[in-house]
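Report on the following structure.
This view holds just a subset of the chains, kept in their places.
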Amino acid sequence: MLPPKENELITRVEPGTPMGNTMRRYWIPACLSSEIAERDCPPVRVKLLGEDLVAFRDSEGRIGLIDEFCPHRRVSLYFGRNEECGLRCVYHGWKYDVEGNCVDQLNEPPEHQFKHHIHITAYPTSEMGGIVWAYMGPPEKMPAPPKFAWTQVPQARRHVSKVIEECNWLQALEGGIDTSHAPILHRLLTDNSTRGGIKPSNPFVRGKAPNLVVDVTDYGYLYAGIRPLGDSDVHIRTYHFVMPFHQIRPSRSESGIPCDAGHIWVPMDDYNCMVYNWMYSTTDAPLTDEDRRERGIGNGPDFVDQTTFRSKRNRENNYLLDRRVQKTETFTGIDGVNAQDRAVQESMGRVVDRTREHLGPADRAVIQARRLLLQATRTVEAGGTPPGVEATYYLLHPAEAVAPTNTDWRTLLASRAPRTDVLQRA
Amino acid sequence: MLPPKENELITRVEPGTPMGNTMRRYWIPACLSSEIAERDCPPVRVKLLGEDLVAFRDSEGRIGLIDEFCPHRRVSLYFGRNEECGLRCVYHGWKYDVEGNCVDQLNEPPEHQFKHHIHITAYPTSEMGGIVWAYMGPPEKMPAPPKFAWTQVPQARRHVSKVIEECNWLQALEGGIDTSHAPILHRLLTDNSTRGGIKPSNPFVRGKAPNLVVDVTDYGYLYAGIRPLGDSDVHIRTYHFVMPFHQIRPSRSESGIPCDAGHIWVPMDDYNCMVYNWMYSTTDAPLTDEDRRERGIGNGPDFVDQTTFRSKRNRENNYLLDRRVQKTETFTGIDGVNAQDRAVQESMGRVVDRTREHLGPADRAVIQARRLLLQATRTVEAGGTPPGVEATYYLLHPAEAVAPTNTDWRTLLASRAPRTDVLQRA
């Protein structure tokens, strides 16, 4: 139930907007490392906060993230040649290094060249955890790189994927930090089903509707859903919301390996976001090929075109909803846990009209995230530093437990600290 | 040759418009009964007068027609589960009965629930003649159900289909009440053709250009086209226009059974309408399977996708126009009488610019319909009841005849009254 002005303020991220300016104070995922795996690889298009960019890896392994359009005649550098430490526009052969310097003008004789006057927008990057991160804010305010725990484990124990969600980033994020929907939307109707989802025998589903707890922290907040299981026990899940768009949750891989996992909802523009999905094994067990297919969760190559990163189940095909499956096997009839999320969140429209919603106590985490985000825009506009820019989230660990009703769950979960020995100090 | 303001006034039907408010005083076809045939069937999307709705049949056979979007977080109820007397949103499990009451909030513990404060828009419906009709106007002004003769005959003698026409409802309607185009646009070039259309030997085609007569009535008007056949005879066809969007015409089924037939042009929004096509045998003969395929008329499964109700011959494929057929067999080269109508009417653009047209005497029925429609908006704005709301059209019957030139055709046709014994009194 946001007023129209606040709905605009909190959702819009394109150049010049307060929320866009706030986002620019953080490191932002730009692409997967695997998209520009090799030196002198083809450039890839990157859309961030309404800006069209291209990313490439140069002959010496440095990463460039520059304006998509050549400043000469505005041709797309996506068509460019990545060669000898620079990306060359194919139209007239102007060439740019990773710092945005124009280093050649193939169409002009030497006496006419003016390349030292030509620069192209170039953003600093940091490669970590299989992701190329960008910093698009004021240079003097660049924070330390985003050393999330999951970015520091060996590659064998980590997996990262991405998928476009065809709506504003905030309604996607709001789905992620809303634990109350999970055992409803993602419910299996029978333990016999082999489709992705949460079985009815799982205490997450068996538990009654949750009480939501939100503890605000210096990086965002910790939140928990506490569900009664009969009279004596409760089921507890705790998560972290790290500003401005990270979720950290307890999970298991497809093959059952205990994991921490999460999503990052990165605004491409006001109407689309790129969801990054990460997980890492919190034990010594490496992830398997099956884990990396992400079939149950609804990401990976069965669910997402690995060239365009568009979901194969999407708005145009009603997410391949099968009404028979909906009657007999799964709550939605749509395969893939995150495909289910995309279906409902995209169905709200490109930017949901929050003036017409009706929130209740189960939406406490959603409400608190909005407060933090709106406050952050005011902090940034006043010249301050928004929460989560300082990397206090380094060792954050989510947890899940069944415990007696009277347990002090914060103490219990604090005891389940991350195994810091699994981290690979950078 | 309408002024721009009147063209806007008469075509626009979305919420808040005078014509939209006028339409809301009538019963409006919302979907086919067959789309929600079973109890607890999947919900279907319905777009009416610019509003997004879903229709469903509940566990007890009652029909719900409610807002598409859950008031909690605005997720589409199209993805909902129809179960135990209500439609349940899959995101958080809120559930609505056919009257729009929220009857469950699965995400909230009992002590937090506030379902008695939550209602969703729900419109009254009436099922009649294979169609679910909706009333979207002020409750205190709801008229008696639309007992058109055709809705009262046994199902074996009636057929109803529907198809989207990709333009404003009014230019579709104007085509339907324009008898002057029929023997031109729908003409076959040879009696030997087996394609749908009107043969050259038919007096409808053999006759010369018609004189149009329009007799205004309390429900709309009766109109006739009178065509000289040589010196001594005339060919006469009479039709009815029932406000705000019904046509009733004389017809024959594909197998030749004498029928009354008609269209209803229902505005989905300002740019699309859903055309309902009905016919019923006016003799004891039941309709055949071939009749129900509607191949000549250009509706039915050969011509219309029965899931999306989109015409297979459409703007994108130039209606599969075959220039060779146009040279040798049919006037248009497009198969299917109503596909021909859609082709020309959609070719005018989504909302035709009536400031640039040039009407003549043959357009008398079109001109009169506009007058009635514009007058109806003024009547409704002044608090009155527009024509046709009171169901005086119960026994309307169209007719066709060849008669001596001096015949009093009104008397002749009145003598061809409907066989009221074929009606199944409700």
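Of note:
Going in written order, the chains are labelled A and B, and every chain counts its residues from 1.
Definition applied: contacts are C-beta pairs under 8 Å (C-beta built on N, C-alpha and C of every residue); 3 or more make two chains touch, one makes a residue touch a chain.
Treat the numbers as computed from the prediction; the structure is a model and nothing was measured.
Each chain in view is the same protein; 2 are placed here, and the whole complex, as held in this structure file, contains 3 copies.
In the analysis below, only the chains that are shown with their structure count from here on.
Distance from the chain A centre to the chain B centre is 48 Å, each centre being the mean of its Cα atoms. The part of chain A that touches chain B in the complex is made up of residues 174, 180-181, 184-185, 208-211, 228, 318-319, 321, 323, 326, 331-332, 334, 340, 343-345, 347-349, 352-353, 356-363.
The part of chain B that touches chain A in the complex is made up of residues 42, 69, 71-76, 78-79, 81, 90-93, 105-110, 112-114, 117-118.
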